[in-house]
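Working notes for the structure below.
Take a look at chain A:
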Amino acid sequence: MESTKYTQPVALSKKQVDRKWWEIGDFFRRNSLWMLMYCTGCCAIELPPAMTSAYDMERLGMGPMATPRQADVLLVTGYLSLKTLRRLIYTYEQMSEPKYVVGFGSCTINGGIYHDSHAVINQLDQYIPVDSYVAGCMPNTEAVMNGFVDLIELIKNKKANGWKNYHTNNAWYKKNQIDALGEVRIKDEFHQ
Partner candidate 1 sequence: MSAILLIAVPLLAAFISILVKKVSPYLLLLVSLFALVYPFFMDMSDVIIGGFDSPIGINLVVNKFALTSLIAVNGLFFLVVAVNIAQYKKLSSILLVALAGLNGLLLTGDLFNLFVFIEISGIAAYLITTTNKKPLQTFNYLVAGTVGSSLYLLGLIILYNMSGTLNMADMATFVEGNGMYTLFPFLLMFIGLGVEAKLLPFNSWVKGILGHSNNLSGAMIASVYATAIALVFGKLLAGVFQIEGTLALIIALVLGITILAGEAMAYASTKAREILLYSSIAQAGIVILLFTVGLGAWATFFAIANGVSKFILFGVVNRLTEEVGSDEMDQLKGSFVNNKLIGVSFTVAALSILGLPLFFGFVVKMNSLIGFFEPDFVSNLPGGNFIFPIIILVASVIEGVYFVKLLTKLWYKDSDVKVNFTPLFKYVVVVLAVALIVFGLFQGEVEELVASLINPGGVFIWN
Partner candidate 2 sequence: MIEILMNIGFGLGVATFGFVLQTAMGGINRKIAARLQKRRGPKWYQEFIDIFKLLSKRATSHGWIFDFGVIMALGGIIGTAMFMPITSSIVAFEGYDNFFIFVYLIAVGMLGMAMSASGSGNPLASIGVMRALTTMLAYEVPFMVVVMTIIKLTGTSSLTGIAVAQQTGDFNWFMIALPLGFIVAVMSLMGMLGKKPFETYIAPAEIASGPMVEYGGKQLGMLFIMHEITIFIEVSLFVHLFLGGAETIIMFLIKYFIVYAVLNLVSNVLGRFKIDQVVTFFFKWPLFFAVVQAMIAIHLGWVI
């Protein structure tokens, strides 16, 4: 039988307090995933059904957002040319932390049908950390929804740490990015 005697509660260390707060935060974060849709590829076509009455992603607390500052999840929907990669990285770096990335379709995994194109990158993971992939070419809407649920699970289990990896392995990512993009000579496309 447990003692009913009053015991002084053990003072939590700062780390523990932070952890508790983090867990609370994680609850909110996984129930309110605001997306930034980087719709350059064909997989973007799967998003409208996911959003509307058929699958209704709003019930997961997800919704589209206008700018990277406001968003939590970056959806990369399909193939990514080198030209857009620059912008993707720029956008990803503008998002406020914690931030997650979901890659759509085979293009973000291995290049998909564009795997041998000189203008397209093959593995998104080389350039920015991806937390969850939705495979398929193209993936059907259930798969997309499943991908989101996976992401929610990952956050719950504290495994969606891509954004932390981006900090810790920043040098590696940067190197890959620069290798892919080459030296950028243009300062500004329209107003040189």
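We adopt the following convention: contacts are C-beta pairs under 8 Å (C-beta built on N, C-alpha and C of every residue); 3 or more make two chains touch, one makes a residue touch a chain; residues count from 1.
Regarding selection, all candidates are chains of the complex that A comes from, given by their letters.
Worth saying up front: this structure is predicted, and the values here are computed from it rather than measured.
Asker: Out of the numbered options 1 or 2, which touches chain A in the complex?
Answerer: 2
Asker: Could you list, by residue number, the parts of chain A that touch candidate 2 in their complex?
Answerer: 21, 24-25, 28-29, 31-32, 34, 52-53, 56, 58-59, 61, 64-72, 94-98
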